[in-house]
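Presented below is the structure to which this report refers.
Shown here: the complex without one of its protein chains, the others still in place.
For chain A:
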Amino acid sequence: MTTHVLSDTRVLTARSLTHIVRSPDTIITTAVTPIALMLLFVYVFGGAIQTGGTESYIDYMLPGILLITIASGVAYTAYRLFLDLQGGIFQRFQSMPIARSSVLWGHVLTSLVANLVSVAIVVGVAFIMGFRTGASVGAWLAVIGILVLFTLALTWIAVIAGLSAKTVDGASAFSYPLIFLPFISSAFVPTDSMPGPVAWFAENQPVTSIVDTTRALFAGQPVGTDIWVALAWLVGIMAVAFVLAMRIYRRKAA
């Protein structure tokens, strides 16, 4: 292969980031829905929700809100990839002597940057609304690491969607179930308040372990075994999505 993977990836990431800088509405839109949810849950439903803990409700729900932010943000990655495929620029890249995987990595790294910016905005608003954390620097780094892994895992799913979509709407439709998953998890209400089968699903789906880990890190409490379950899910999903995305990409490129 070529030795230019890194420089080609850097150039293509810069290109894709330029797109975001020129239409920052994609970042704003990504942040608006979770902020609205936060307002709704804290000021409307929050008073009626019993979490069984001593923390304020915003502290309880912020981890789930951050996952929703990322789940809706990656839809733009699928969208941008789809537009590249439609517009012919993808073909141009494919016919040039550049490292093949750079075209995808450019979109993936852009997705990471864009989603972390959206997450930062949401966390900022949460602070204004009263979110407080006793997290140490190490705990913050762990939270960031988990969110980065979550973004990468979902981004590779977005790459699959962007590469295989037939229409613009199809490219982003995959994100709806992902946005919905936190609602059937421990993100907003404790899972033991749910009826049997739903509680079983909620306790065993990836979002719950990720939310519980993040919540514990923010609260400065021990994470227990949750973090290993969360990491196993994240790395597993990322690996499967990556392999599938690369397979589809190679077929597309051949």
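In this text, a residue touches a chain if its C-beta (ideal position, glycine included) is under 8 Å from a C-beta of that chain, and two chains touch if they have at least 3 such contacts; residues count from 1.
Basically, contacts and distances are computed from a predicted model.
Not shown: a single chain whose UniProt protein name, out of "Two-component system, chemotaxis family, response regulator CheY", "Carbon monoxide dehydrogenase", "Amino acid ABC transporter membrane protein 2 (PAAT family)" or "ATP-binding cassette domain-containing protein", is "ATP-binding cassette domain-containing protein". Which of A:V42, A:I98 or A:V207 touches the hidden chain is settled by the complete complex: it is A:I98. On the side of chain A, the interface with the absent chain consists of residues 1-2, 4, 7-8, 11-12, 15, 18-19, 22-23, 87-89, 91-98, 253-254, using the contact rule stated above.
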